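The complex is shown incomplete by one protein chain, all other protein chains being positioned as in the whole.
On to chain A.
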Amino acid sequence: MMASSYNAKEDGHVTVPGGGTIQNKKPDNTAFKQQRLPAWQPILTAGTVLPAFFVIGLIFIPIGIGLYVTSNNIKEFEIDYTGTDMSSPCFNCSQSFSWNSTRPCTCALPFSLEQPFESNVFMYYGLSNFYQNHRRYVKSRDDSQLNGDTTSLMNPSKECEPYARNEKMPIAPCGAIANSMFNDTLDLYYIDPNGTRIQIPLMKKGIAWWTDKHVKFRNPGGNPNLTSAFQGTTKPINWRKPVYELDTDAENNGFINEDFIVWMRTAALPTFRKLYRIIQKKNNMTPTLPRGNYTLEVTYNYPVRSFEGRKRVILSTISWMGGKNPFLGIAYITVGSVCFFLGVVLLIIHHKYGSRNNTADIPN
């Protein structure tokens, strides 16, 4: 006890600055030490802020209008194919779902577009009440396995549990995210006015982030033969085919399959959409999707009834600001107007009461 109380300096008692050594010494007369560093001392007054308010108002309102118009010009069509209703063509598929069925259940949904989609059309699938952002789900992946690391391939991270191994075989790709990959197949047919079904070509490239496709996701080994590269692993439990059979195109197979990569980017909210296909504009003469009737053919593999989820398909054009979302435009217009209004109010206040305080800055 004695020894600890003997010290003049206690814990938390910060050491004495200026003690001992500084004694008997005149303090330095530097600007810093005397707290006289040259300083800019802005004073916000109604006078200085007023123009700012007007400027903000004047900038924000046009941007807002621009955003709003842009968003409004985006064409978006959404169709729910969950099949919860008796009337829905997919009702049977949704009811009779089983993981083991060998024969895929298909259903066709007719719909019509009132307006033609002029530019490139982006086809999304949307899921609702699907918690891709659940913690247990989000962490259930192994990025080093997906990056082509062979040791991780054979020894998936324990974060992937319970989807790390299946009967002692390592699962590739491991984890809940990969296991629950969206596997409905969606095909779009245009019904010609004279009744013929024309399949619309869907492009499956360019739907994933470039960096994901080329850097973050890599197939294991340098082996062009994926079957041997994935030797010793097994497919995720819920998958119908192994990862190296996702696509026939070698550039889109295995871990670098873009559908897979898109799925692996977990969504922020329980209702989300993911890019499925792109419908490229053919030429300037014809719209990408002309006005008329269409059929959506669904190979119904993905069960959502158990958690009361919904599935839908969204066809949308895209502008410079992304998909259709009026929020930004409205927000900008509102904020701009509020600023403008405040500017006016302040101007009145300024003129009535604060005319004395014209000095904006007092120089140091």
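One rule holds in what follows: contacts are C-beta pairs under 8 Å (C-beta built on N, C-alpha and C of every residue); 3 or more make two chains touch, one makes a residue touch a chain; residues count from 1.
Simple rule for what comes next: contacts and distances are computed from a predicted model.
Taken from the listed names "Chromosome transmission fidelity protein 8", "28S ribosomal protein S22, mitochondrial", "Phospholipid-transporting ATPase" or "Mediator of RNA polymerase II transcription subunit 18", the protein name that UniProt assigns to the chain not shown is "Phospholipid-transporting ATPase".
Of the listed residues A:153, A:176, A:229 or A:289, the one in contact with the hidden chain in the full complex is A:176.
The chain omitted from view is touched by exactly one of A:54, A:111, A:137 or A:190, namely A:137. Against the chain not shown here, chain A presents residues 1-19, 22-29, 33-35, 37-46, 49, 56, 60, 63, 67, 120, 122, 124, 130-144, 147, 152, 157, 159, 161-163, 176, 179-180, 206-209, 211-212, 215-216, 238, 262, 265-270, 272-275, 278, 303, 306-308, 316, 318-325, 327-328, 331-332, 335, 338-339, 342, 346, 349, 353-354, 356-357, 359, 362, 364.
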